[in-house]
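Before I ask anything, let me first share the structure, which is written out below as structure tokens.
Removed from the display is one protein chain of the complex; every other protein chain stays in position.
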Amino acid sequence: GSTGDKPAAGGSGSGGGLYTTIDGLKPGLDVNGPINPWNPKGNAFLGFNAMRIAWSKNHLTDPNQFYPGIAASWEIAPDNSSITLHLHPGNKWSDGKPVTAEDVKFSIALAYTQGSTAFAIDPGAAGAASEVEVVDEKTVKITQDMDNPSVTFVRGVMDSYIVPQHVWGSVLPADFWDKLKAARGEGAEAEKAREEITALSEKVLAFAPPKDVSAGPFTLERMNPSEALLVKNKNFYNAANVGPDQVKMLNYTGNEQIWNYLIAGKLDNAPFTAVPADVMKRITTTQGNGVVKGYSPVSLGMAFNQSKKPYDNVHVRRGLAYLINRDEVTKIASPEGGTPAVTTTGIHQKPAAEWLGADLAALEPYKLDVAKAEEEFKEAGLKKEGGKWTLPDGTPWKFTVNVPAPFSDWISGAKAVTSQLTAAGIDAEVVTTADYPLYLKELAEGKYDVGFWLIALGPAPYNIYQRLYGVSNGWSILGGKLKHAEPGKNGNWMGGPETIEVDGAKVNPGELTAKLNSASGDEQKKIIGQLAKAANQDLPVVQLWDYVNTQFVNTNRFTGFPENDSDLLRQPSGVWIQLGMVKKKQ
Amino acid sequence: MTMFARRLAGHLARGLVMVLVVTTVSFFVIRSVPGDPMAARYEKLVEQGMSPTAAQRAVEVLYGFAPTGSLWQQYVDYMSGLLRLDLGQSLMVPGVGVSTVLFSAAKWTVLPVLAGTLLSFLIGVVMGVYAAIRRSGRLGDVLAISGSLLHGVPQYVLALLLGAVFTTLIPILPTSGTADIMFEPGFNAGYIGSLIEYATLPVLTYALASYGGWILAMKSSVVTVLGDDFILAAELRGIKRGIVFRYVARNAILPLFTILALSLGMLFGGAIFIERIFNYPGLGLMLIDGINNRDYALMGGAFLLITVAIVVANIVADLFYSVIDPRVRSGEGAR
Amino acid sequence: MITGQNITKTFRQRGSVLAGREVKALRGVDFAIEKGGAVSFIGESGCGKTTLGRIIAGLESHDSGEITIDGVAMSSLKPRRRQPYFRRIQLIHQDPYSALNPTRTIHQTLNAPLALRARQTGRPSLWVDGRAEELLALVGLDPAYVLPRYPHQLSGGMRQRVVIARALTVDPEMLVADEAVSMIDVSLRLGILALLKDLRERLGVSVLFITHDVATARYIGDDGELYVIYRGQVVERGNVDTIISDPVHPYTQSLLSAIPVLHGLERPGEQPVVPTEALNESHHDAGCLFARRCPFRTERCESEQPLLGRGEGFPQEHACFHPERRSVVATPIGLG
Amino acid sequence: MTAPVIAAGGGRAALRRNFWRGVWRVLKRKPSRMVGMVIVLGFAFMGVFGPMFYPDPLPRDTAALYAPPSWEHPFGTDFEGTDVLALLVTGSRYVLLTALVTAVITVVVGAAIGLFAGFRRGRWDTVLMRITDMKLTIPGLPLLLVLSTIWKFTSALEMGLVLGLLGWGGVARAVRSQTLSLRERGFIEAARGLGLSTTHIIGRELLPSMAPFVAMNMLIAVTGAVYAQVGLFFLGVLPFEANNWGVMLNLAVFGGGAMSSPAALPYLMAPLLAILLLTLGIVLVVDAMDEIFNPRLREE
């Protein structure tokens, strides 16, 4: 048979038609998985049948902006000390029962068993809630424990999944809240209570409701190993504005599948995927296909293990930065999914411009410059013999960069980097590692000289810089206290010094980073400026490219997709739909 | 019949020991797989925007399903679980039993591979006879060489070639999945048609890859039998050609049944490349996933399943042989 | 001098772990072979001739009994120490093709043991080539022709001669020729037999000749002894010619009666003996083993086992309760 | 007695000459064998000398990423603009070297175990064959997948070692049964009767008789090793540093989208065709193996 005798995706479907997309949050759907948002292979699709209290706008600098989810509106206390949620007045679960404040409270109880920033059981955790209060049928107030506040508290609350208590009720014991109270205290009693709650976590994770009951725009109808079918939830509060009647959620194991679907014009939307240039060309020539690009809060860095020679020498790192042509690397490795980093700041270029303003331009851009590189290398004591660089003691310098084998864009990028370095007289090669877990383990054990490392994981400033000056570089926060571990210990594989010199002044970047947890406003901005400068001069990583959130949409069947640079590109398309954007094409 | 029972008992005893040893070996090999699945999951969560502390906590919860205790203790737990036919809990799909995961993946491996094997067996056997009869002619040569070539070429080469042709150059076949979700699963023409359509490429690859082996085996078997005296004797008695042909065919195909049974045993572990290339959600793909997620219980379960299948196939092959071959049936030993 | 006392051998065939089958190949055989003597074993297929020959040549173990070579009991030696003794006894295989390595030339085949011999006896390595030619000439082959060839380039008779030459490389005291001529073309058989006889006479090598063709046994030498073996037991033993002309055991008589008569040249024997049934290995072991097939059996035969011994005025030893001379073999017409 | 003495040395040289003449005859008998031989020799040449024809590192042309086939680039270029043919040729050394190492280890270990078990028989045989059974029961590819995360097969030698250690089972079993049947042949028994050493018997009598068999297994092991290795690289489970065919496949499919767009198709096809051609060559040569090592068939 050919594709012709199958019902075309969407098209002639009744009502609002069929919307086809892919679950971008791997590990994806699994026929055996429970319909449970906490389960990593659970068949709860964010924004489609799995609902959060609200959806973050992922604003460049302000983490506290949201789109409504289960909550219709909210008030945040100015000092972030509490948040009051107001639920949609007439909202009902797909089985007809109303969505109540009790459901929210119960779901928060579940969140405690799973751990989250806002709902942590260990005392002293930063940004944890101290109280959850049902104000009335449709109102809940959550208060932060101000002993150790965090700017991420609100975001932590909003990110919670909300599930129906009448379905999940059996999972938690009746005295859960008492236990929780006990757990947040101190002493043996508390310890025991914490254990009990932890023990519940497995039960929660494994809980499999017999059928999907959702307050989202869709409910799960049926699935096979590669696809799931969702149908519209008539009880959803905004059901009238939900475009598609059905959603087909495809599973994928390799990017090449997404490419093929896209080329065939089968997908109404596909989340960000690395795409080779020619495939891109074919995709864009398919009728109706379009590409929407936006900010993706993540960058790729080439990180050094500073406990290894010669990478302990900042001049070597700078020299290497001068030798790498980031434009070319990006063109080869991620032509569609990335833009060459303007320089190394530790932040994605977009928020960097926002946070740093004019200071950004003052940072060293590390443009390709062989002369400068040689200067730096000479400063570091390296010698060039017969066209090849050697270490100060005359031994050959072998530059080895490690990347995990499944990440093809990283491999291409690393190959491009080594090719450039080889051309400049450095004996460079790429070594791959079988898979990501192994890569991370060996990286953490300090086995690699140089490795690829995701940085700038925004939007929260602490999250951004903890990639450079966090656990992987020795700094960890334990019980609210900052500690620094020796290189090679406690996951410190970057092995940078505890204090570095920035413009002649000594700075402890880890300390600065930790402060970002609670700092706000101008203070935050100042710290980020300092850290950006530190990263730019010290170069714990060479920032290669900033990811671009490249999404594919097809306007043959639906319209109303977010525009370029929309905040919503960082939310799953289920959120677009529930917000009433996506409409069937007339 | 006692002969048969004795044989069976012996086989079962040996098979059990085999399974035990293989399970033990694979247990320790699997547990020594390095790599930090927690770190990988953590990275993923952080990448998705979760705060580092929350991600850390979430990962700890997820890995609450991993067995604890010393390696030795884990081994004892695992083996005693096996006695109760409990293969443990999957880490990848937390809270779901390994046997459930295995079972749902196994059917997507077994059905296409079975179809491929039987298809290639039938065609291969027929062509093998032909190649044997025409062995001195050009056609026989071509058949034999193409058989060797197909037998020799690795599965992934065939899969990639077929994939390149049918999905890149002439995109007429789906490359991934099991069926179109729009069809209600069950016995309806649409669903079954879609199943067949989606399985075409994997089955075709598997059939092509094993076809070469069958043609070679059948050819050499037929050539051997044709050289046997009893065939000439039958001809000299004026036995009809059809009957002589049946003599040849039955005697020649007999050893192939053993190979067939054995290869059916192998099918559980046999399709990793095909499943990876066509993204067909069978055991192979599941195993790769299991390894990538360091799902020890799942890996162990897969190894066990494959081993048991091979052992059972061996037993079945032998017993089957002893049933259909009168020489073995009466305990004289195969020729 | 090589002797054996009460040699027994049972083969256990392993069917599966639990099932098994036993074959009693030898049931207490005594033998003695003089230096330079000739002994022939005859008997039906499967009676244990080859097994006995291989045991004597040290290629097979036996279950009980004792083999003595030059007065040394083999059981008193460690297996490693037995080797030099057994090397003096060389086996000539029935199939001259499989007895030669098809991938090695005759030159290579002969050189290996000769080089070993040279090393053991401290001879120069040049001796090896000369000796190879000498041996080939001794067995009646043209060294220049044979040496560079592969076995498949030689005829059966030539191969068998090469096999004999190879056995002679270690200066054996005894050759065990197991059906050494049965696969050789009729017109060439006598040549090999004559060669064996000649080697006996010239080199003093004793010959153990295993055959199912009684007539050939005569050609090893008229002083030869004949052992008639039935189901792992010697049933008659004595001078070759005596037994051929005057056999007393009914089994020997059946064997001899079965020899085809050259009508026109020979007259059939007057009292042929035909066994009453075919050989069946699974027949019970009590009494005389031949009883079931013996046309002259008495009740005693069914229950009691006759032992090999001389008696009742026959020159040969026999194991029968009712021995009787019968004229069973065909007589040449010319001899009347 | 007066026959001319054949000088041992001269005889041996003559034998060797005869052998090669026989090989030539066997090859000539069927044109397909010639083709096979040419292919196999071609690959050997490519592995040994191929990399010498190209500069190291290979030139890149970033203006022509995934260029289509042309006279200049018969198989186009890769993601970096490097000539695919050059990659294929330079990559062959690693692949073929590993394959050779693997094949040698497979055959040496397999043959040694098979010979030992078959020659010793008895308890050793039982134990070794049980182990072999076990080895054959443990699924190979899945085990390799797991092992490749435990060990890092960084050098060709290590890689060959692991593949070889996983692959000897079949060879061992086959060699054993060959040994068992040859053991029963008169000439082995005769050699033992003559008091020749076990080394002589195994090295000079048994092995030459099994030469075609062993050689055939060796060739098949070479292809098997190429496949296993290329396959593992293709799946991406092996760490790579130099370019090789498997990496090309991996990058073509997962990085270049060869299964989705025709641009990277030549990049994918090049290693595929190389593997097909190598297989064909070996299949054709294996066909002649039996006759080459059998003096009788050789000389006919």
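Should a chain be cited, it is by its letter among A, B, C and D, assigned in written order, with residues numbered from 1 in that chain.
Throughout what follows, a contact is a pair of C-beta atoms (placed from the backbone, for glycine too) under 8 Å apart; a residue touches a chain by one contact, two chains touch by 3 or more.
Methods note: contacts and distances are computed from a predicted model.
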item	value
Candidate names "Fumarate reductase subunit C", "Cytochrome c oxidase subunit 1", "Oligopeptide/dipeptide ABC transporter ATP-binding protein" or "Phosphoribosylformylglycinamidine synthase subunit PurQ"; UniProt protein name, chain not shown	"Oligopeptide/dipeptide ABC transporter ATP-binding protein"
Residue, one of C:V146, C:I210, C:V235 or C:V248, that touches the chain absent here	C:V146
Contacting the left-out chain in the complete assembly, out of C:A73, C:L126 or C:L265	C:L265
Absent-chain interface as seen on subunit C, which is shown	44-45, 96-98, 140-142, 145-146, 149-150, 152-159, 161, 183, 185-191, 193-195, 198, 212-216, 218-219, 222, 244-245, 254-265, 274-275, 278-279, 329-335
Residues of subunit B (touch criterion as defined above) contacting the omitted chain	228-230, 232-241, 243, 247, 250-251, 254, 325-327, 330, 332, 335
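In this text, only the chains that are shown with their structure count from here on.
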item	value
Chain centre separation in whole Å, for subunit D relative to subunit A (CA means)	47
Per-residue multi-chain contacts in subunit C, two or more chains	none
Multi-chain contact sites of subunit D, meaning residues that touch two or more partners	149, 253, 259-262
Complex contacts: residues of subunit A adjacent to subunit B	1-3, 5-7, 18, 25-27, 30-34, 38-41, 56, 58, 113-117, 120, 125-126, 152, 155-156, 159, 198, 201-202, 205-208, 222-229, 248, 250-254, 257, 260, 263-264, 297-298, 406, 435-442, 444, 454, 457, 460, 462-463, 466, 470-471, 570
Interfacial residue positions of subunit D with respect to subunit A in the complex	57, 60, 62, 65-66, 79-80, 148-149, 154, 236-242, 250-251, 253-257, 259-264
Subunit C - residues contacting subunit D, complex	57-59, 83-84, 86-87, 90-91, 93-95, 98-105, 107-109, 111-113, 116, 129-130, 133-134, 137, 142-144, 147-148, 150, 152, 163, 166-167, 169-170
